[in-house]
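First up is the structure itself, then whatever we jot down about it.
Removed from the display is one protein chain of the complex; every other protein chain stays in position.
Right, subunit A next:
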Amino acid sequence: MNLTLKIWRQSDANDKGKMVDYKVTEISEHMSFLEMMDVLNEQLINKGEEPVAFDHDCREGICGMCSMFINGEAHGPDRGVTTCQLHMRMFKDGDTITIEPFRAKAFPVIKDLVVDRSSFDRIQQAGGYISVNTSGNTQDANGTLISKHAADEAMDAATCIGCGACVASCKNASAMLFVGAKVSQYALLPQGQIEAVDRVKNMVAQMDLEGFGNCTNTGACEIECPKGISLENIARMNREYLSANVKG
């Protein structure tokens, strides 16, 4: 198929940036979206033009690097997938596809479609960890009984890959689904109780400091999340935050 691409081009963080139109030809419907971008870049390089910079790593939906806002949706029109898992069969020959970087003040553009998501790292560093005894007499993980329900919910929360689609999709650029998932994955487990009070307070404080917006419960984050992280995690984070503040 042949496509018209409208792509955000920005040479560096200080550049104003603009949308640029490209024609890309001979795209197979079996290609992933990133492979289509590879074809475009090959064509650009062959013409002596600057290729489009975009983030990618594992290309199997785990690393969360491929942050593209495609036709008005994070990771494109498909559900439960990252951009690398998005197939070109979702588009038709002759389509015009708009490709932009994830937009948020806390995700500044580095170049073209590449954004700096280190704000997520700083939130994680503020409290997304547990204390583990590594002195040689480490307790067997199976020695601590955990109900299946709690284990399942913690695992669901832990599948968050930190891609930032929640922030990109939210009309307020809120990071509450990400932080809710990170708080929940520990809050549900006994190992997470030691730092529970400080964790939620510190992670929320860092989130606010980074300049993310406030959640207004539109639910867009949950729909666009490639891992299906539930809004229940935000409700749980709110409960944890209230409880932590009451405890002091």
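Methods note: contacts are C-beta pairs under 8 Å (C-beta built on N, C-alpha and C of every residue); 3 or more make two chains touch, one makes a residue touch a chain; residues count from 1.
By definition in this document, contacts and distances are computed from a predicted model.
From the set "ATP synthase subunit b", "Succinate dehydrogenase / fumarate reductase cytochrome b subunit", "Peptide/nickel transport system ATP-binding protein" or "Aspartate carbamoyltransferase", the protein name that UniProt assigns to the chain left out of the figure is "Succinate dehydrogenase / fumarate reductase cytochrome b subunit". Here the missing chain is touched by one residue of A:69, A:91, A:120 or A:178, and it is A:69. Counting the whole complex, the residues of subunit A in touch with the unshown chain are 6, 8, 17, 19, 69, 71-73, 77, 98, 100, 103-106, 169, 171-174, 176, 204-205, 207-208, 211-220, 222-224, 230-232, 234-239, 241-242, 245-246.
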